[in-house]
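One protein chain omitted, others in place.
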Amino acid sequence: MTGPQIVLALDILGTVTFALNGALTASRRVRLDIVGVVALGVITATGGGMVRDLLLGAVPPAALVEWYYLAAATVGSLAAWLVARPTRGLTRMIVLLDAVGLSVFAVAGAQKASAMGLQPAPAIILGAVTAVGGGTLRDVLIGEVPSVLTNDLYAIPALVGAAVTVLAGRYDLLPFPAAILGAVLCFAIRMVGVRYGLNAPSRRVLRRARGARSDDA
Amino acid sequence: MTGPQIVLALDILGTVTFALNGALTASRRVRLDIVGVVALGVITATGGGMVRDLLLGAVPPAALVEWYYLAAATVGSLAAWLVARPTRGLTRMIVLLDAVGLSVFAVAGAQKASAMGLQPAPAIILGAVTAVGGGTLRDVLIGEVPSVLTNDLYAIPALVGAAVTVLAGRYDLLPFPAAILGAVLCFAIRMVGVRYGLNAPSRRVLRRARGARSDDA
Partner (left out) sequence: MTGPQIVLALDILGTVTFALNGALTASRRVRLDIVGVVALGVITATGGGMVRDLLLGAVPPAALVEWYYLAAATVGSLAAWLVARPTRGLTRMIVLLDAVGLSVFAVAGAQKASAMGLQPAPAIILGAVTAVGGGTLRDVLIGEVPSVLTNDLYAIPALVGAAVTVLAGRYDLLPFPAAILGAVLCFAIRMVGVRYGLNAPSRRVLRRARGARSDDA
């Protein structure tokens, strides 16, 4: 496989996993019909890139132009519909592949924003938006506070990966290896967070927040 | 009336009804001031088309360029403010006209997306987004899980209508009659769903979901 082929393969893998994970997460929270499951899976997988493309003026967004994004997202969502209750082993694999998707999306999103002329700070932000935007939209649609806002180690690895990529590209410091380094760093930080429970479960955070709310109500 | 005049009349009728229905739905859920009622009515009526236009890069969106969209949506919203508690007869008429709006929006949205060069699958999706996007935005704004995600027979007729329209246009199979067929099919499926209660009330779904949530909390 050539470099671009590997990137494309990872991008599709990330899209399938994001859709699978997104659809499973949504189904656990709200009783959805099949349209709802597929819609939320597709939105989780493609929403971040769509927001990025809207903000860059790159319309129609890649997710509506390149057929494989919608195809991959639909496959992942339908898999979620079929699986419904993943085994522990499958859950572990999803967490792993989700971290791969996070890394690929953050780096690729930051590169696209940078290539379209954005300054480093907004390009880094759009990289992170590519990675976490879809899950944010899903959480808003199912009435949850987006877990990315209450959970340190999901946005931060995306920001780190995007920053390494953008800054190296900006100062011409071996941009291609730097992008790989950015993705690897993002993946590593995310997995360390998962391993050591640095990402406090969002349910608990939410419950506490709700407790606090009823107190001051 | 000529063909385009009929389409325009149906489009305006759909806009008024979506605004009326959207504003009534929102007012039942949250105590709103008049700005809130009009804002939510206008968003219900024009939001789906705006999202479609943003994704197509057709900006400013038609709803901000053609004066009659905002006018029709404002009229519908103010009617909701005046009516507040519709009679049973009015409710029935709103359900009927809402299905007309759903059909016109799905078909017109899909046609616009197709005409702007999108492939069939994304064009069909954008047709459905045109039809259901405004109600989705409204539900998110009033803190509800969008009923379209938990209710089979609102998105599906829109997708069917959009699909018939797009595919016929794509393969040059009498596009104009096909668009009418698409709209009629969408309307018929929706009304069959309403008649036989195939659309389970979203409140019940939500309550069940909330019950499930407190169990696993």
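Labels A and B are assigned to the chains in the order they are written; within every chain, residues are numbered from 1.
Just so we're on the same page, a contact is a pair of C-beta atoms (placed from the backbone, for glycine too) under 8 Å apart; a residue touches a chain by one contact, two chains touch by 3 or more.
Everything numeric in this text was worked out from a predicted model, so none of it was measured.
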| item | value |
| --- | --- |
| Option touching the unshown chain, where B:32, B:78 or B:181 are the choices | B:32 |
| Contacting the left-out chain in the complete assembly, out of B:50, B:72, B:166 or B:189 | B:50 |
| Absent-chain interface as seen on chain A, which is shown | 54-57, 116, 118-119, 121-122, 125-126, 136, 140, 143-146, 148-152, 155-156, 159, 205-206, 208-209, 212-213, 216-217 |
| Residue numbers in chain B that touch the chain omitted from display | 29-36, 39-40, 50, 54, 57, 59-61, 64-65, 67, 70, 140-143, 203, 207 |
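The working rule: only the chains that are shown with their structure count from here on.
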| item | value |
| --- | --- |
| Where chain A and chain B are represented by their mean Cα positions, the distance between them in whole Å | 29 |
